[in-house]
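In this view, the complex is presented without one of its protein chains, the others remaining in place.
The chains carry the letters A, B and C, assigned in the order they are written, with residues numbered from 1 in each.
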Amino acid sequence: METREPTIAATMPVLEARGIAKAFGPVEVLTDISLTVMPGEVHAIIGENGAGKSTLMKLMSGHLQPTRGTVAIDGEPVHFAGPVDAEHRGLVLVHQEILLAPDLTVAQNIFMGRELKRGLMVNDREMNRQSAEAVHSLGADIDPTTQISRLSIARRQLVQIARALQVPHRVVIFDEPTASLTPFETEALLKVIRDLRDKGVAVLYISHRLPEVGAIADRITVLRDGKLIATRNASELQPVDMARLMVGRDMSKLYPEREDTTSRQTVLEVKNFDVPGYARDASFSLRKGEILGFAGLIGAGRTELFEGLVGLRTGHGDIKLNGAPVKFHGVRDSMAAGIVYLSEDRKGKGLLLAQDLRTNLTLATLGKFTKGPLIERKREDKSLDKAISDFDIRARRRDLLAGQLSGGNQQKLLLAKMMLLEPSIVIIDEPTRGIDIGTKEQIYKFIASLAKAGKSVVVISSEMQELIGICHRILVMRSSRIVGEVMGEAMTEDEIVVYATGVKVNEAELYSAGNA
Amino acid sequence: MSDTKTIADTRGFGRKFADLDKTAVAPFLALAALFLLGALVNPNFLSVDNLLNVLTRSSFIAIIAVGATFVISAGGLDLSVGSMAALVAGIMILFLNSGAIDGDTAMLAAGVVVALGVGALAGLLNGTIITIGKIEPFIVTLGTMAIFRSVTVWLADGGSIAMKSIAMRNMFRPVYTGVFLGLPFPVWLIIAVGLLGAFILYKTSFGRHVIAVGSNEDVARYSGIHVNRVRAMTYILQGICVAIAVVVYVPRLGAATTTTGMLWELQAITAVVIGGTALRGGVGRIWGTICGAFMLEIVGNIMVLSNIVSEYLIGAVQGTIIIIAMLVQRTLQKKKA
Amino acid sequence: MSDTKTIADTRGFGRKFADLDKTAVAPFLALAALFLLGALVNPNFLSVDNLLNVLTRSSFIAIIAVGATFVISAGGLDLSVGSMAALVAGIMILFLNSGAIDGDTAMLAAGVVVALGVGALAGLLNGTIITIGKIEPFIVTLGTMAIFRSVTVWLADGGSIAMKSIAMRNMFRPVYTGVFLGLPFPVWLIIAVGLLGAFILYKTSFGRHVIAVGSNEDVARYSGIHVNRVRAMTYILQGICVAIAVVVYVPRLGAATTTTGMLWELQAITAVVIGGTALRGGVGRIWGTICGAFMLEIVGNIMVLSNIVSEYLIGAVQGTIIIIAMLVQRTLQKKKA
Partner (left out) sequence: QDKEVNIAVSIPAADHGWTGGVVYHAERAAKLLEAAHPGLKITIKTSPDGASQANALEDLTTQGIDALVTLPHNSDELTDPIRAVKEKGIFVTVVDRALSDPSIQDLYVAGNNPELGRVAGEYLKNTMKTGDVVVIRGLPIVIDEERQKGFDDAIAGSGIKVLDKQFGNWSRDDAFKIMQDYLTKFPKIDAVWCQDDDMAVGVLEAIDQAKRTDIKLVIGGAGMKDMIKRVADGDQLTPINVLYPPSMVATAMELTVANFYDQVPVRGKYILDATLVTKDNAKEFYFPDSPF
């Protein structure tokens, strides 16, 4: 971990929040926040889901207007007419959610609204070149002429970051930029941020990955329930302290005690499963009570493999469920068979953002809430109450729309929705993406309790630490194939990386040969 | 209103969806404004007879538009309803003329069943091509619009298809002209279809699925909803609504002609949109739709009752009034916000 | 690490490339299928004369549909183009009849300018009400459709507006009938409008903004794009395209009637959609659109050349062919995938 003496004293804050408050309707979600951001500083904001981090960032970048208080640039109070106005003053925000035009290409998105021109014409060649460069500097290779709609969430996130950095900036705000990135992209991004800092740019940085925060931040501000709890120098805080400040209680143990809940009974056996274009020749088995991890780099094809398995996209191969061969023609079949898949794309495929919590919660299981043709609203409400308490969903009002929940709470709602199906096999894709540490702990506990109750869980995650922390066994995918298996003592980050990057070729080939 | 600030300053969907109740009320306020205009133009406008006439006349479009609310909430579109109405009416009358069953009452009842069947089949045709062929609803229903119309013209030999039996006609006529508890029968039918539509859309799981599909098809699919089946079903419902409208339409003039149902599709869609349902799907307002259908008919009525404009310019005034009604509605929404 | 990505990259890239071609090429394949059908139905179909006739006629819809491609790509809709064409034609002819300027050539030139001006203004009206009033384009342009039509009827006093000066008519006629380098003048105009449209849509930042607005309005707004201005501009472009179409239309029939341009809006939208542009916005295919307009005209031509079906059923056959053409297109896309 790099330590650095902040050089704050000499200069004046480039961006400042002075007693800012924000209310949505009668509910105040931020109270009296005062905050300074110095040039050449990385200032991290941490807090639980729904603490108000994103809202604060939106207030400081012209996306929202504060109910009380002011924002100041270079000591001058300012009023932003909108985000574009803020950008003109050198303030850019990388949103937590992906905001890109899906039909346009990477380069077209990166330069949207400020196209490079040659005479009357847009200079596509130059924009493509610069975009490729910008994306490359973030440690990724994305063809700049690819349509956004064809990219995975992670890649979209990278494009979005590249786009923000293309604007002339003095302050860059990153709202959970790494939530969907693997360690490699994360490392590249952190390097970019350090470069920014060294150039004197101020950076506001939000993340739920506390070690990462410790590594990059000069100062850290902790929010809880819309209030500012503390602003400290990073050197004074260890991740445990951060967690304590955020959650308000001691957070010594993130992962639950590992218990060997795995039984001998194989519940799911997959042989030579292909998802054309994404996964090839996948074979694995899952036992009752087992937590099986799937690791790999972005684009390795994990998501698509399981989408294929549950019938969400076309795939061929043999699936045996409790020993009996099955065929899933659609996701309904697999749901009926007790398998559920929770999408990593909670906004695009998980929740109806424009509908309320109740509608979302019961959408996949409406049959359980109907008497005759009639939906029983009372039972739905009761179920919502239960979900809110079971999964600790922080919604200040019941009639919020799913899109108005903070990112982490959307994830919890999705979890609650799919658990209503009472599955025996749960496949969770990126279960803790964008989730605060307190809630992570809850979700891990929840996964462990599922296994204990005799259900089987597949966890697809790009966070190797969490896979190692909770899984009994981990399979690693690379370039559409399962290339390795680690378990027991061998479950280390190094070992997984070796498989995921293809360094350990021999064993990988051995493994797939053994399956063939 | 609790949402004041949300509207002023949220950026995303927050804004669009926070003002739910306002959008729901706005069409009725616009309707009230039209009533005022009507009363100013001609004192007879507010007479019970006139209002009941208008209400009764709006029944075809209102009933069809209830079906269109389903189709549009699920993110679809149906341009074929007008010619579907003509086709259903034509086949129903041909059946009534065939004398296939003894007894006029039995025959009429069977005729209604035939109409409903043909309507449902026509809807199924639309739904199937759209979902299985994965073709834009606009193109499919434009195509079936031409098909239904042509077949009707062909059945009618270019002329009209009229009910032959005078006795049966007299027996059937009260379905349009009859009054029950002070309200004409078609008005009761609007109420019934509205109640049923609202029940299905708001209270049943099918209705929930319709909204889910229109709101985000992927989410619906990942939630295990049969997206295609739901979609197709909305078109079938639309077909049934068209058939119900035909059952009220046929007794009025006792005939289907080549012009029957001409432009009803545009009127139905307009009613739905004026009523507050968004064309992009994900929202459905049954009562707003019915209110919209009523508004359309009232605008026409006011035009005839007024003496102000040349008959050449009536279309222009009508168009303007509809745009202004929408503007009023938008402004009211913002005011109340 | 790097090799993983390279593999993924190539795969993704290849896939994407193949996809692009298919969607873009599909309308042309469907067109080829129609050619085959035409040749089977009547050997005269493939004669140069016949093909040039059809191509020439498709010019009105093709040119209007190029404008509609802009409107639809930006997520809008314009139902008023048909009556706008009637209005523009009417005003243009009235101006030509007025003899305001000496010299027929000067007069004609001025008439063209007047037409373009009226078209742009009409488009501006649509654009302004839609963007400032924040009303669904469907309702607004349905309203202005009625308004433009009515005003035309009123200007024509219920009849038609014809060019009075025979000399001027004879001078103007070659704009429709004239041939240059073997191709009729209207065909050159289609090419010119297509090239210009493609240039604007694909090569200028305005075109980029059109797609951005249609793809995701919020994102466009955050990117500093003047969403309303871009939207309104697409309607103005649409108006100008309508005016260009009128400039070809007037010399053909020499008159504007109250039915001029009736249903052109549906044809234009159909051409756009058949051409591969999605109604939800975010995609625009100028050449596909022109191909679509050509297909529509060919279907009509084949109907006239064939003698198989009863006149009453022509609509049905036409509707079926269009649906099948779309199906063929979809299947080709999937096959090649």
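Note that a residue touches a chain if its C-beta (ideal position, glycine included) is under 8 Å from a C-beta of that chain, and two chains touch if they have at least 3 such contacts.
Since the structure is predicted, the reported quantities are computational estimates derived from the model, not experimental observations.
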Checklist entry - Which of these touches the unseen chain: C:N126, C:T257, C:T270 or C:Q329? => result C:T257
Checklist entry - Among C:M171, C:L279 or C:L305, which one is in touch with the chain left out? => result C:L305
Checklist outcome for this item: It is residues of chain C that touch the chain not shown, namely 42, 44, 47, 49-50, 53, 57, 60, 153, 156-162, 173, 249, 252-255, 257-260, 262-263, 297, 300-301, 304-305, 307, 310-312, 314-315
Checklist entry - Which chain B residues touch the hidden chain? => result 42, 44-45, 47, 49-50, 53, 57, 153, 156-160, 162, 177, 252-253, 255, 257-260, 262, 300-301, 304-305, 307, 311-312, 314
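What we mean here is this: only the chains that are shown with their structure count from here on.
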Checklist entry - So what's the Cα centroid distance for chain B and chain C, whole Å? => result 30
Checklist outcome for this item: Touching at least 2 other chains, the residues of chain B are 11-12
Checklist outcome for this item: Residues of chain A that touch at least two other chains are none
Checklist outcome for this item: So, in the complex, the side of chain B touching chain C is made of residues 11-12, 129, 133-136, 138-140, 142-147, 149-151, 153-154, 157-158, 266, 269-270, 273-274, 278-280, 310, 312-320, 322-323, 326-327, 330
Checklist entry - Where on chain B is chain A touching in the complex? => result 2-6, 8-14, 16-18, 200, 203-206, 208-209, 211-212, 215-216, 218-226, 282
Checklist entry - Where on chain A does chain C make contact in their complex? => result 82-84, 87, 99-104, 108-109, 112-115, 117, 120-122, 140-143, 145-147, 150, 184, 277, 297, 299-300, 478-479, 501-502
